[in-house]
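Every protein chain but one is kept in place in this view of the complex.
Every chain is named by a letter (A and B) in the order it is written, and numbering of its residues begins at 1.
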Amino acid sequence: MDVVISGLLLGGAYALVAMGLNLQYGVARIMNLANGEILILGGLAAFWAFVSFGLSPLLTLVIVAPLAFIGSWAMYKLLLRPLVRRAKTRGQLEVDSILATFGISFFLVGVMVSLRAEYFTYSFLATPVHLLGTTVAANRLVAALIAAAIGGALYLWLNRSRPGMAVRAVAVSPEAAGLVGINVDRVSAFAFALGGAVTALGGCLISTFVTLDASSGVLFTMKALIIVIMGGVGDIRGAIIAALILGLVETAVASIIDPGLTLVAAYAIFLAVLLFRPQGLFGQGNA
Amino acid sequence: MIPGETILEVRGLTKRFGGLIAVNDLSFDVREHEVMGVIGPNGSGKSTTINLISGALRATSGSVSLEGHDLTAVRPHETARLGISRTFQLVRILPALSVLENAVAGAVFGHKRRWGRKADVFATDLLERVGLADKVAVPVSALTYIDQKRLELARALAGEPEVLLLDEWLAGLNPSELQVGIDLISSLRAEGRTVILVEHVMDAIRSLCDRCVVMNSGKKIAEGTPAEVLSDPHVIEAYLGDA
Partner (left out) sequence: MPDILRGGAILLAVLAVAALPLLADGYWLSIAVTIMMYTALSTSWALFSGPTHYIALSTGAFYGIGGYLVATGMSDFGTSFWTMMAIAPFVAALLAGAIGIATLRLSGVYFVIFTLGLAEMIRNLVSWVQNNFLGSKGLYVLTELEERHIYWMLLAVTLAVFLFGWRLGRSRMGFALRILGNDEEVARHVGIDTARTKVLLFMTTGFFAALVGAIVAPRYYYIEPNVVFSPELSFLVVIMALLGGTRRLYGPLLGVIPFTLLWEVVSASFPSATTMVLGLAFLLIVYLIPDGVTGLIGKLRKRSVP
């Protein structure tokens, strides 16, 4: 039961991060390999605000979201959009955006290392809470609840609002969306920025119960990518379920076999997905 | 040339995409030295049929066989080696290769294989054959649309296929190019090649095809000589609207 609860709570935070990446890859069609660094930046902001000003990470969320939105928007407009324009083929864009976002990722790690080379350790809501016959740290529970709230709001917005519909339309087919009068450029930039903001929020939340450091972003990028692929690109429901599965399996492997094997577990899942369901858990595309 | 034995057999071919049935229980035969047209309104399943025969898509049920080899579960490169070559609806030239290399690409890995000088000589002959003799040294980016189509045709012919699939090869040509294109395919027919021609251009169908299959909503609605099928009331109805 311990494993199930803490696995689900961890999965909740992963789901939020994967949602951010999904917006970027599914809508703007840029595989953002600097996604994990945006997460860590969110975590660094939460840490810094808490240590320097005693600001609760829950308040930092409100500041981080717009900053990450603007930062991601600028990153798309200044660095990635030119690549989209220049690419002659989709394959070319894929390679260019992979290399460029790697560059951005390393650059951000470099910047963060110079800001803070040690672990971002701080203690927030580290009190035990009893839940369904087991004890969890309050920070994990709070983080998962807020992640669920943000994720739920995003889901409703995407499915119930007009701009949300435009975003989904671009995700399905940029060409067709353009034909019905949607400004594909603007929607893509917006989705990319929104994805960045959501990821940074995930970083704030995760930093309350996982000790991060400047270079741990790449692990989160990996996990988010595995979740997005497992859930099916652009499929939010699939991503949530995939995130919960990953959270559960990682927690189970860490507590039953060895904490050093969580990445191995993630890879085992990834491999199974690639071999048996490369179109995602609920995808029905033709192989 | 007089049509020979049946070379390609399509039986009960069906392809579903989720709930949509793109090709529904399609059957026809193609005989050696015959030009077979596959026609029909937009979205009637013609291109899907070509993709099923060439192995780009896998059939949900039914079968395709070439000279007794079952092609149904065969991957595209094996289909090509067994003797089916194709061109693409939107012309696909290999941009970083030279004109000659583009044609050689078809000769090296296809049905009848050549390599080295033999492949170069054979490909050069084919380039001449399709009317690109003076374009061998031109960069591919400088080719006109019809020349790109010609180059793609040379590539498809270079493996000496048993059956050539032309997917709307004439589409997008201007009126003067169109006549050149029709003449070129007609000369292939005169050589006795077996061709499956998916086409929209009615003039081309009348003058090029020995027989036609007409498709509508994934089903075969008529089969016969162009004159027969084009006067068939079902066919006329299909083209004029699904009233």
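Operating definition for what follows: a residue touches a chain if its C-beta (ideal position, glycine included) is under 8 Å from a C-beta of that chain, and two chains touch if they have at least 3 such contacts.
None of the values given here were measured: they were computed from a predicted structure.
Engineer: As a test of the contact rule: which chains in view would the missing one touch?
Structural biologist: By the stated touch criterion, the chain not on view contacts A, B.
Engineer: Could you tell me which of B:G40, B:G62 or B:G159 touches the chain that is not displayed?
Structural biologist: B:G159
Engineer: Which residue from A:A15, A:M31 or A:L61 sits in contact with the chain not drawn here?
Structural biologist: That would be A:M31, which touches the missing chain.
Engineer: Take the complete complex as the reference. Which residues in chain B touch the chain that isn't displayed?
Structural biologist: Listed in rising order, the touching residues are 54-56, 75-81, 85-86, 88, 92, 94-97, 101, 104-106, 108-111, 115, 155, 159.
Engineer: So that we can see where the missing chain sits, which residues of chain A does it touch?
Structural biologist: On the side of chain A, residues 31, 33, 82-83, 91-92, 94-96, 98-100, 102-111, 113-114, 117, 215, 218-219, 221-222, 225-226, 229, 258, 260-261, 263-264, 266-267, 270-271, 274-275, 278 touch the unshown chain.
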